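== chain A ==
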Amino acid sequence: MATKEYAFYPGCSSQKGASASNYLTSVEAMCKTLDVKLTEIPDWNCCGASIGYAEAGELPRHVLNARNFALSEQHMPGKEIVATCAACWLGARETRERLTHSETLMADTREALKEAGLTINEMPNIRHMVEVLIEDLGFDEMKKHVVRPLEGVKIAGYVGCQTNRPFGVDGESFENPQYLDKMVEMVGAEPIPDYEQKVTCCGGALAFSEPEKAQAQIKDIVESAYDHGAEMIVTPCPLCQANVEIYQGQVNKRYGTKFDIPVMYYSQLMVVAYGGDAKAAGLNGQVIKARRLEEIAAKPVKR
Partner candidate 1 sequence: MSANTAVAEKYRNNFLKEIEEQVEMGDWVKMCMQCGVCSGSCPTNFQSAWDHPPQELFMMIRAGKREEVLTSSSMWNCTSCYNCIVRCPRKIPITHIMHGLAEYAHRIGMAPKMQATRFFSGLFWKNATHTGRVNELKLSLGLYFKDGFVQGVKNGMAMQSVALGLVKAGRLNVLELFGGHKCKDQKGIHAMLAKAYEIERVRKAAKMAG
Partner candidate 2 sequence: MADIKVAAYICKGCGLGERLDADALVKIAQKDGKVPMAKTHDFLCNADGVAMIKNDIANEGVTHVMIGACSRRAKTEAFHFPENAVARANLREGVIWIRPDTDEARETTQEMAEDYIRMGCAEVKAMTAPEGNPNTGGSKTLLVVGGGITGMTTAIEASKTGYSVVLVEKSGELGGWAGKLYKRVPVHEPYKSPADTGVADLASQILADGNIKLYLNATIAKTDGSPGKFVVSIATESGATHTEDIGAIVQATGFTPYDMNKLPELGGGKSANVVDQAGLEALAIDAASKDGVIRRPSDGQPVKSVVFVQCAGQRDPTGKHLSFCSGHCCNTSIKQAMYFKDANPDVDTTIIYSDLRTPGNGEDFYRSAQEKGVIFTKGTVAEVVPTGNTSTVKFNDLILGDADASIVDADLVVLATGQVPNSGVNIDAPAAAPAEAGAEPKVEIKPISILNLNYRQGPDVPHLKQGFTDSHFICFPYETRRTGIYTAGPVRRPMDIPQAREDATGAALKAIQALENAELGRAAHPRSGDLSFPKVRLEGCTQCKRCTVECPFGAIDEDVKGFPLFNESRCRRCGTCMGACPVRVISFENYSVNTVGAQIKAVDIPDEFSEKPRILILACENDAYPALDMAGMNRIEYSAYVRTIPVRCLGSVNTIWITDALNAGYDGVMMMGCKSGDEYQCHFVKGSELGRVRLSKIDDTLKTLNLESERVRDLEVAITDIQRLPEMINKYAAELVAVGPSPFKGF
């Protein structure tokens, strides 16, 4: 397969020293194996995220995303934009839909972009990394590179909200998307297809502002994974990962539970299955250590 090239929009949380930096580490290793070339959009900015709504207004929010489109077009004309973060993908994609369907909004956006010396001529396609994996590469191609199957590891596929709604991955249902389970299967681990908290909300930004409400949801998500005998949880979204992982201690305090389950990115599973070491998979970035994966990552690769 020829190298696939994309304009890359990593997003704030993936930056060095930020909450999803280990996500980026593993994505880089994964893409190397799969011969996917990601070129970062120069000087990209924040998508505004859903939670910025109180101040954002409509046009400023879209203008913010449009700036990234304009930069991408300027430096990598014709390339599709790939985001790894669910919120970045959703925010950018929403802007794309709105601008495409409203001439007024498009004209206003162009006028504002002028202030930053930018313009948009063509609307780029906005892709999430899992879309690239599933649609552009396919499960067969992804599976080809598995040299260290995660045999016997039971993993709850937690899809969450924003990679799933309102756009979702093409062909998947909102209520029971299957792709994450298929990815778990692809890396040789055991999926839990009837994990009922698969698309439950982690609380999003309320984890910061109203932690008790978010933690009630996090408790359900983790508890169900335990009930199904999961050894770890996997997710495609940075905020889902962070919320479900880092607040387990607080949930334990609040509810008297003893949760201690690692929460991984799909890309981390893939890097380990592809023969990468713990560092390449960003396993050192886990607040709750994924011992089982670390053990597997330490094993020699079957070739």
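Just so we're on the same page, a residue touches a chain if its C-beta (ideal position, glycine included) is under 8 Å from a C-beta of that chain, and two chains touch if they have at least 3 such contacts; residues count from 1.
The candidates came about this way: all candidates are chains of the complex that A comes from, given by their letters.
Note that the coordinates shown come from a computational prediction; the quantities given were computed from them, not determined experimentally.
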item	value
Result, touching chain for chain A in the complex among 1 or 2	1
Residues of chain A defined as touching candidate 1 within the complex	12-13, 15-22, 43-46, 48-60, 62-64, 67, 108-109, 111-118, 161-162, 165-166, 168, 174, 199-201, 203-206, 208-210, 213-214, 216-217, 246-247, 249-250, 284-287
